[in-house]
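Missing here: one protein chain of the complex. Every other protein chain is in place.
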Amino acid sequence: MGFFIMVLQASIVFLFPALGELFDQRSGVLNIGLEGMVLVGALAAVATSDETGNPWLGVVAGMAAGGLLGLIHGFLAISLKVNQVVSGTGIWILGVGLTTYYGLAYVGPVEHALSPILGKLTPLFFVGLALVPLFWVILFKTSFGLRVRSVGEDPSVAEASGINVSRTRYIGVLIGGILSGLAGAYLILVYSPTWSISWRVPITEGRGFIALALVFFSMWRPLLLLAGSFLFGTLWIAGWYLQTVLPGVPVHILRMIPYLVTAAILVIISTERFRKRAGAPAALGKPYSPEE
Amino acid sequence: MSTEKHLRGIKRGETVLEMRGITKRFPGVLANDHIDFAIKAGEIHAVLGENGAGKTTLMNILYGLYRPDEGEIYVRGKKVEFKSCLDAIELGIGMVHQHRKLIPAHTVIENIILGHPRAGKVLNIRRAEKEIGELCKKYGFKIALRVKVWQLPAGEKQMVEILKALYRGAKILILDEPTSALTPLETKKLLVSLQALARGELAIIPFITHKLPMVLKISDRVTVLRRGKVVSCLETKRTTMPSLARKMVGREVLFRTEKVKVKMGKPILQVKNLSALSDKGTLALKGVSFAIREGEIFGVAGVTGNGQSELAEVLMGLRKATGGEVTFEGKDITRSSILERWRMGIGYIPAERVEMGTIGDFSLVENIAMNLYFDDDFSQRGILDYMKIRKHSEEAVSEFDVMAPSVDTKAKHLSGGNLQKLIIARVLSRRPRLLIASLPTHGLDVGATEFVRNKLVEWKKKKTGILLISEDLDEVLSLSDTVAPIYEGEFMSILSSEKANKENVGTMMAGVRLKR
Partner (left out) sequence: MGLRLEKRITVTPLYSLGVAIFSLVLAFAVFSVVFLQAGINPLTGYKEMFRLAFFTDYGLSKVVENTTVLLLLTLAFIVPLKAGIWNIGAEGQFYMGAIGATGVSFALPNLPLGVLIPLMILGAMASGGAWAAVVGYLKGKIGVNEIVTTLLLNYVATLAAYSLVVNGPWTCPERLPQSSLIPAAGRIPQIGSTGIPCTIFIAIGIAIILFFFLKKAKLGYEIRACGYSPTGARYAGISFLKVSLITMLIGGALAGLAGFHQASGVLGRLRYDISKGWGFYGIVFGLVAGLDPLVAIVVSFFLEGLIYGANALQMTLGMSFGVAAVFIGILFVIFIAGQFFLRYRIKWTRRRRS
């Protein structure tokens, strides 16, 4: 049972940024700087929570910080029309830099973590679950969602239909940022309430990138995303649990499993068979200029 | 300001739209030069001009996509300014673009209601379906509404776009090259629909590059543009095709290239039962068989999308054949690589000049190198002999009259016509024995078109076998020795040029199989 609870919690860490990125990519913007946004969200969360003593303020701060970084990425990618892989890398490096430097003051266990309400589960967990059907409805059943999807498929068509492409994409990037920041807040205030600094591996340990892979894996559908998050949560926890079951195998080998499985899945879905069935939003990653 | 209120009570013959003194500049070119244009309700008013004459720019200004540098627009006498398409749409102006502005992955209904202010927060598909259905009935359109757009044929996609504009309340309909991708049958259907719309007091502006017969058939009035200026505006029934052509181009235009008779040799290419899939996984080429001889121009006539591009790609090795075999000069090349085919003496002039035929960020020299880099003549032990390639490029550029500041200019700065000349110069410099030319004169002005056609004839005289893929029936008929109309991946027939004429080929292109 404990294993199951841990899996649920671990899944949320993937779910939040992946959901935000799904929305963002549906509008045509690729953001590989997820890792950086989760980190600043975590830093803002722990800093605010420690200073004010209120972990919920920390959550809000995390969301705001993530959103801010998302807007910076948006500005670079949408208005300045920078190559989106480059700007995503920039956001990531900026995020790592900022959190390493300013985070020094908060190294150690978190003072005010978020308290659980149901067993070990916090309210954020339920928020996460609720967001999935909400996003599904918004994307497929509202005209706003239709606009977002159209902007991601063919921005020139959307423009000719009277839609403001830039504004729609900014909203997408903002939502992506806010959710990543939320993930960071969750990570630090709920999941593993200890802040540590390392040149090598920031506390997110690459989960931002796994979330990115998740979006591709889910073929841009929220329900599949939820399933995928649980799958990856399971893999992540399994890495730790298998230690007890298989004492002979070094822990580091086991921890490779989530990354290897993700990579393997990416390879599989890139083959012809899958590619034909699930298309990416056609305009994903391409900057748009009206008067070309 | 809702559309209905603004355009209520329009009478037939009333001037609904006027453009005065419209001027628009782009870096290096004056696209529109003080253009005056007016259209009346219930009228079909064609805008005619060559590529670069300024039609698309003018229409984009009218639709609010561009802002004019000078000039005004009046709708029903009131001056208006468009900050975006939304403003134009609100005033009842709708546009149907040449390159489909539809989202293939979405359904017909989703495409029609996209961006519509009345779509509401939550999509009410059922209500939209009813309303659109009524529109269809009113104007005689027959379309399945819940289908995804990528599944529709070109003619129906056209209808969807028109429906979309109508659903937004368009009273002025701008149509960009409306018949360019349609079969003769679909064109007839469109004509009927347009006339029905005009009877409903709509004003319709179809604009067209070279389909002069269409202009004469559809429109009430025609405005001719040349180099950004209005040349004349007159009633269609008072003019003739040669007169219009002269106004469009500024000089006499020959409508048929002279047919050259060449003694044809043995077959170079033999294709048996060739099949291939399209990008979407459907069968695009269904067991095609034919042969091309030395000195023969084999013309494949048909509307784009019937398997021509797949045929060209399979022959060049860019696409895998799912069945059948291709033999070149006696050798089975069905599984040969693209490089091997270039080396063997097959050349390909692709329809996609910018995406495939050239590399924009490469200089002219480096572009010419695209067909030379693998040749031992031009490289030594893995290092390219750029001096030799350069010299070769300078010769090619001057012989083919490619206009560019120097051979070091990047290809992306070249105009369409010059790019095509560059590609042809490069491909022909390998002296291919089989030349595949896909839409070689598409989008080129009259001068460049003449040049390309002459080159094809020149090489036919040199005993090269040529596969010509074209949408232009006149072109195919005047250049080819053998004509094969293609429809949905099959050759409807293979006719010698004596037996082929516009009627039978045109009919077969539309899918009707004729008895010989």
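Here the chain labels run A and B in written order, and each chain numbers its own residues starting at 1.
Keep in mind that, in the parts below, contacts are C-beta pairs under 8 Å (C-beta built on N, C-alpha and C of every residue); 3 or more make two chains touch, one makes a residue touch a chain.
Keep in mind the model is a prediction, meaning the values are calculated, not measured.
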Subject >> Hidden partner chain, touching residue among A:15, A:37, A:61 or A:96 >> reply: A:96
Original post:
Of the residues B:235, B:332 or B:361, which one touches the chain left out of the display?
Top reply: B:361
Original post:
Which one touches the absent chain: A:5, A:85, A:129 or A:282?
Top reply: A:85
Original post:
Which subunit B residues touch the hidden chain?
Top reply: 21, 23, 27, 67, 69-72, 316, 318, 337-339, 341-342, 348, 350, 352, 355-362, 366, 369-371, 373-374, 379, 382-384, 386, 413
**OP:** Go through subunit A and note every residue touching the omitted chain.
**Re:** 32, 72, 75-76, 80-82, 85-87, 89-98, 100-104, 197-201, 205-206, 209-210, 212-213, 216, 250, 252-253, 255-256, 259-260, 262-263, 266-267, 270-272, 275, 289, 291
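Heads up, the rule we're going with is that only the chains that are shown with their structure count from here on.
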**OP:** Please give the residue numbers of subunit B that touch subunit A in the complex, ascending.
**Re:** 63, 65-66, 84-86, 89, 95, 97, 101-106, 110, 113-116, 119-123, 164, 280-281
Subject >> subunit B-touching residues of subunit A, taken from the complex the two chains share >> reply: 141-144, 146-147, 149-150, 153-154, 156-164, 276, 279, 282, 290-291
